[in-house]
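A protein chain is absent from this complex, but the other protein chains hold their places.
First chain written, first letter: the chains are A, B and C, and each begins at residue 1.
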Amino acid sequence: MTIQASATPPKAAPTTKDKTLSMKEAISRYVHDGDVVAIEGFTHAIPTAAGHEIIRQRRKNLTLVRMTADIVADQMLAGGCIATLVSSFVGNSSAGSLGEIRRRIERADPEPLDYQEYSHYGMICRYLAGAQRLPFYPLRSYFGSDLPRIQQGMRKVTSPFPDDDGAFEEIYVVPPINPDVAIVHAQRADRSGNVQMWGLTGIQAEAVFSAKRAIVVVEEVVDDDVIRADPNRTVIPALAVDAVVECPGATHPSFSQGYSDRDNDFYRAWSGISGDKTLLSAWMEEWIYGTADHTEYLAKLGSSTLSRLGVGQALSGRINYGTRLEPALDADDHVKESK
Amino acid sequence: MTIQASATPPKAAPTTKDKTLSMKEAISRYVHDGDVVAIEGFTHAIPTAAGHEIIRQRRKNLTLVRMTADIVADQMLAGGCIATLVSSFVGNSSAGSLGEIRRRIERADPEPLDYQEYSHYGMICRYLAGAQRLPFYPLRSYFGSDLPRIQQGMRKVTSPFPDDDGAFEEIYVVPPINPDVAIVHAQRADRSGNVQMWGLTGIQAEAVFSAKRAIVVVEEVVDDDVIRADPNRTVIPALAVDAVVECPGATHPSFSQGYSDRDNDFYRAWSGISGDKTLLSAWMEEWIYGTADHTEYLAKLGSSTLSRLGVGQALSGRINYGTRLEPALDADDHVKESK
Amino acid sequence: MTSVAEGVGVTATELLTVVASRELAGRHTVFAGIGLPTLAVSLASMTTEPNLEIVYESGVCGAHPSHLPETIADSVLITGAEAVLSMPVLFGYVLQGGHIDVGFLGAAQIDRWGNLNSSVIGPWENPKVRLPGSGGAVEVAANSKEVFVVMRRHDARTFVESLDFCTSPGPDRALAEGGRVRGAGVTKVVTELGILTRSGVHDELKLSAVHEGVSVDHVLANTGWDLKVAEDLRVTPAPTAEELRLLRTEIDPRRVYLR
Partner (left out) sequence: MTSVAEGVGVTATELLTVVASRELAGRHTVFAGIGLPTLAVSLASMTTEPNLEIVYESGVCGAHPSHLPETIADSVLITGAEAVLSMPVLFGYVLQGGHIDVGFLGAAQIDRWGNLNSSVIGPWENPKVRLPGSGGAVEVAANSKEVFVVMRRHDARTFVESLDFCTSPGPDRALAEGGRVRGAGVTKVVTELGILTRSGVHDELKLSAVHEGVSVDHVLANTGWDLKVAEDLRVTPAPTAEELRLLRTEIDPRRVYLR
């Protein structure tokens, strides 16, 4: 008989921490004027609703860190929230241009923008350094590029290990990002902040781990049992999360795999809206300042749009995590069955 | 109408590469005398059967890279396969000692072992550097340790970025591992080498990506559809895999989450076997040289042991990846339904 | 394969797609965005190279989409895919790890060495036009075995003697700064006028083919540097009927990207 075959399980620490907050509370508590704010989601699962709430709460002087500075970045700029933008791509996906970002950079209109340009992997490595609390992270980019000329965050280090020819290679490194707060979106989490995400997972886990505080917006807060039935699906463990915000549809106009599809019409419309200051201002008034929260925003969007963005079912299979077959329990089961 | 709502799907590249091989073929083709061989699996999912086949094929002069050098390492040493061991832990889990490794290191019996001692995170970072083809990887370990005194693979680099006090921090770095071949185990893969793994996933993906060639041993080769129903479960994509070996029970005495449990009796017995050269030699003759392959090994182990190691069912839930709801298809569906 | 009447009804996009697809023969792993490169990969996988695998910058490997995807992150690329990778795995292990044979890139400006600008027109500090920037282009240029560039517009403002800003350098610029070089850099540039090729380090782009009806002089006049012409200059073979059939009826019948 093996030892475990007869032992009773020890009790695990109870999951008593409830980190759920409303979006309003989460932004109010964790995002402050002057903060460095990372908002991630690579085309998929962009927590747009959090950006809108930051605008509604009129945060100022933020540094926005975002690999793909797209519509939500343009909106936060239009809301006057952003003084510095750290990014590796400024564009409205493949659907056009971002009016406000371009005016700020090209014409300092209405004011200059401190724009810090990186490449995608440069940003990824900055998050990797941040998550691991490293002073730098090496990468095979930038030799011959003009980027290090305009960017102090790309410097060279010499490897202390000789290569096959006995030479000591030089390589570029980037510094860590450690945002004051990271905001990401996922499909579901439990109340203590174990986050499960599928589809494109991007840089979200690293953004959360790199940050001093982390807000995770989810489509659904689920029972502990849902999470525990599939622990490998947990992309971010509770110990890294400060707030869980249940906000279905928070990603509009981006998508949430298995919950809602991308609103391509909106992406295409954005170039026209943001390219015209009057139109943009009216849009901000109507859709952000004019709505109290994301529930009102979605109601305004309307059921026909929401149903256009609905998705059908393509279920994953189920895997077996296994249980220990214990003779003692089997005996008990037999007793129970015979009753 | 959105563009995608009426477009026909493009055909994707067909998955025509069949990388399945028998264990014998895979070892024969991809493991050569003198190779650097990484065998990973952190207590869970150790591809012991691959180690046994390497012993049967009498490979010599290998460098074995393995974070936790445990029973399979002791066996490969006993088989005379290993000249150099790179590891961060030499021990029979929590169940005792490894006789052959200790004799080799403590008494050069029957011959000296070139032992390269690291720490767990040192090994992890070596794999990370290897997978990313970096000349080094930084980590916050080793200051004040005697390890760098006996280990050339731990050197210091100065960060080119000043900290908050304007100082330039020194930090240790380790060099990459790029094994000639990596061997790992997983629950399942398709024939082209998309590997799905759950439970403890350890350093397996990094080991595979760091290597020049990779063999993945699986409990089951499954249909493409099984993999494609859950792409987030794929821990290693096909482009990194050279051979897929279907070998159920390949992990004995370690376990395979959801397939077979750990043989703790065997772990406890190993200290006694490996501590006595005569017993060890007899064990090797009987269980490795005396079996033609892992099927014979398992048959020898017997059905009562295998049934003792069987596991029950604890199924994960299913998640929804979603489908695009397409008006045109809806119309077709109505037609079908009305027929 | 039979040849169709030269150029009749063949759009520039169809021509560029067909030309790019032929260049993919012998390659296995392609890092590409949505649009023309995806069409080219699909066509190549049906003609010259059945084992071709496309890796999307969003992290998708082995996509089997139910609908034509609109972006590199389209939800239909994920459902039914073989693998979805996180950004550190995609960029660190796959791309920088050396697993990509061909990276497809676009750019606002290219020079004779295959250096690319996708950041700004005008000075970086005070740009006339702010472009999207690198995205992953710096990494694709540095780590792919070779790079294919598709440039619809071929004129002296895009094919320049000197870039306004070098976002994504080729190997020669990298070497000049003391860097290690891993790949050949840009080896093919497919444009509305013809094909430019380059063999690798220390070689410059040469005109190797002109499309039917395009004169060499026209190409030279629309290139901002003194473009060399290959000794074995060809006229681009026209798309075959089968290539056009596949493109038009199997790959993009609604002309989403062929428009």
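Operating definition for what follows: a residue touches a chain if its C-beta (ideal position, glycine included) is under 8 Å from a C-beta of that chain, and two chains touch if they have at least 3 such contacts.
Source: prediction; values computed, not measured.
Taking every chain of the complex into account, the chain not shown here touches A, B. When the omitted chain is restored, the residue from A:A182, A:A238 or A:V311 that touches it is A:A238. Summary of contacts with the chain left out: across B:A83, B:A269 or B:A314, the touching residue is B:A314.
The missing chain, though absent from the display, is touched by one residue of B:H44, B:H252 or B:R324; that residue is B:H44.
Think of the hidden chain as still there; on chain A it touches residues 3-17, 131-134, 190, 192, 194, 205-206, 209, 224, 227-229, 231-232, 234, 237-240, 321-324, 326. In the full complex, chain B touches the hidden chain at residues 42-44, 67-68, 87-91, 93-94, 101-102, 105-106, 117-122, 124, 128, 139-147, 150, 169-170, 198-203, 205-206, 255, 257, 261-262, 264, 311, 314.
Please note the rule applied: only the chains that are shown with their structure count from here on.
Comparing the centres of all chains, each the average of its CA atoms, the largest separation from chain B belongs to C. Chain centres here are Cα means. That of chain B falls 36 Å from that of chain C. For the pair chain A and chain C, the distance between C-alpha centroids works out to 30 Å.
The set of chain C residues touching two or more other chains comprises 60, 70, 74-75, 78-80, 84, 92, 96.
Residue positions 3-4, 133-134, 229, 232, 321-324 of chain B are each in touch with at least two other chains.
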